[in-house]
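Every protein chain but one is kept in place in this view of the complex.
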């Protein structure tokens, strides 16, 4: 099987879907000509392949980029636009939250908005909190959107292809930390459905629910704990909205124990939603308190020791798991 | 004691603080000359009293209004700016999330941003989802902000005065449904501290954690249930950030049962955070599953029967409580 | 530019119809519980929507804002379906999910209304982009107010449209007020068209109470757009004769200003022109008024007789 970084997997998905459907176009700041013309990056080579009509470099105008997507989607195209970094979502948020997510509803179901907003997320690049700030909890709280956060290159490819074909607005969040670590991706064409979570590692003692790059942290912790005889079951959500409650609840029914792991700040993070769902619908299975492992409630710091301190790690997860075993 | 609607209480707080501190000014769309010049509304009469230097009508420019607050606060003033309706927070969100909340941190503690952003929230006015969309979960998830959502006129007054004196950025969310129902407000000057929740009704059988206008719904349900011998304890958060975990946990330790009630959409709402905190730190006290009563995961509809259906009510709360008794 | 008699009559007709439609709404608002939400009317501004839409073809797209009724009627929206929607009834064009403020009428290429001030232009840029992308021979026209011109999104859209030469017509409906703020209280310039040069697009000022002038400006802009020369900016100087919404007592609008503009009301103005040109007779005008009256009556009857949507249907139409 080919091994790709997530950026390359995204690139393949874009390329395949653009070949398949002439209504798919991409737009964003530097999606064509880039200051980082690296083959590991998501839009590499697409301008050369598809030309400037379908690969549109835009001005630095996040609201206009998102508005372009909303208008063009309603008019029958399938825009895939990029908001460069998650914190800049703020600038596009009116278009996404008040328009992409609501205009169909307010039309009484007459209009559709088949658009994808791709965003890069994640700390670890010394770029500071105006570039690194995971805000998936914002979009996952907004009816009318689907929210996808893949944790592997293979999922990224299959989910992005599904997102582009979806008739709803999809927020697709890529973790930059996954761009550069090649992992297996099937050669043949495939779609990964939006919705279902995946058990990335089966186990019996404790359920870890996670998504995006924290999947890797969970896998590391699980391997180490396995050596101590603790079998961790890892539920990779992949999709935050719609949320696959069934898989989460089935896992907790089996293990009786839940740890939620996410990179976003602890308080108000989407981990709370997982906790609430389990406490509502899986309470009788619970044998121990919840633990959440997440970033502390601070902006992402820049200084290397502090940024490292910020990002949740396997040791913290292992500690949390042991506390409730 | 005087009886005031929440708008009048906010008005008194603004007036008192503007008299006390010449550095306090207010700005926003129509905070001076208004299309609704009603004495029940928060900024009524302030232009006449304090003049156009300190009561600034602005262009329709939410980013500039928020930026004005950020810059003026750093420069030593105490701006109290208004973002007319909660969904328009999107347009101000870069200034608030990426700047008001982070610039102090990135300055290494050198700068302070003593500003207040007032926003009106709440469904029930037939204005639709672009005017009604409760997004407190967004700001409560952002380190560097305090978030206040009073449920009574008295709390609104005391908390707004504290917010204006606070050296941190405070998001102050008023529910329009509370503007027109007069409730008692002390005549003498007082401050209500930001942080502590308040037990608005003591009880022994179940804890209801709520905030903002849902407090009234909780009180109605509690009164009805009292007639059936069920004693509901109502924890009115008042402040979402910082969160008063102690009061929540003490109440659940007593009752063993938790229902969270909020007007915002269920999924990803701040109710999840309450659930997680209790599941983490109060698990051993829990005798029953959690229930959340919240708006369904849809945009706020316009049609009266549908808008009514959207807003959580006392019957739903009573049902939820009975399910876990 | 020679405007056909038919077009002239069309403009007059949609102005008469929307005035009657909105006057009726104002009356209905006085009846407790009839109509839900804020009622925002375009009384006195009808020449803008009617003049502009007459210059468009059915396949051209409009994006409108909170003050939309005239724009939509002028674009050909069905009065009954609109009225039922404004009543929030199940038979409304959006099943009661939009109400008066967010009317979406894709069947006449008015696919959405945003009440977020300034949100129309970026969406319109997306629509115009799609037209260009698909090499269609149609254009998009976006209405926005003088107040909206202060929103950053409007500028982002103007820059994008200018850059990509999108087939887009920006119509700034300058009615002197943004809420209770007069133009000079929300911008330092007298003419918002002064912004056009900053985006390399032509800008013209037209008398927004002269439907024929609006028509001509839009027709010119459309020709330009179809020729691939890009967007245009048209500032229509007009006046909001009523308050911002039905509950606004208009305390901040000078009485003599209102009455001076009442004198300039666009409907008698176009009527007189058309009568003097011999395009219509006074009797034709009365007939049109009568027809509008009966259409509106019928629409109200239809709306009143229609059921509300069920509460549970609120759960539908979120996702496809």
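Chains here go by letter, A, B and C, matching the order in which they are written, and residues are numbered from 1 within each.
Convention: a contact is a pair of C-beta atoms (placed from the backbone, for glycine too) under 8 Å apart; a residue touches a chain by one contact, two chains touch by 3 or more.
Predicted model, so just to flag it, every value in this text is computed and none were measured.
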Revision key, fill the gap. Missing-chain contact, candidates C:36, C:66, C:97 or C:195, resolves to C:195
Revision key, fill the gap. Only one of B:6, B:41 or B:63 touches the unshown chain, namely B:63
Practice item. Name, in rising order, the residues on chain A that touch the hidden chain in the full complex. Key: 29-30, 33-37, 57-64, 87-88, 91, 125-128, 130-131, 296-299, 301-310
Study note, to complete from the structure: Across the whole complex, the chain not displayed is touched by chain C residues 150-156, 159, 162-163, 165, 185-189, 192, 194-195, 197-201, 230
Check your understanding: For chain B, which residues touch the unseen chain?
Key -> 25, 53, 58-59, 61, 63-64, 66-77, 79, 94-95, 98-99, 103-112, 143-144, 146, 166-168
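Convention: only the chains that are shown with their structure count from here on.
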Point to revise | Mean-CA-position distance for chain C and chain A (Å) | key: 40
Study note, to complete from the structure: Shared-interface residues of chain A (touching two or more other chains) are 94, 98, 105-106, 143-144
Study note, to complete from the structure: Multi-chain contacts in chain C, i.e. residues touching at least two other chains, fall at 96-98, 102, 114, 116, 152-153, 318
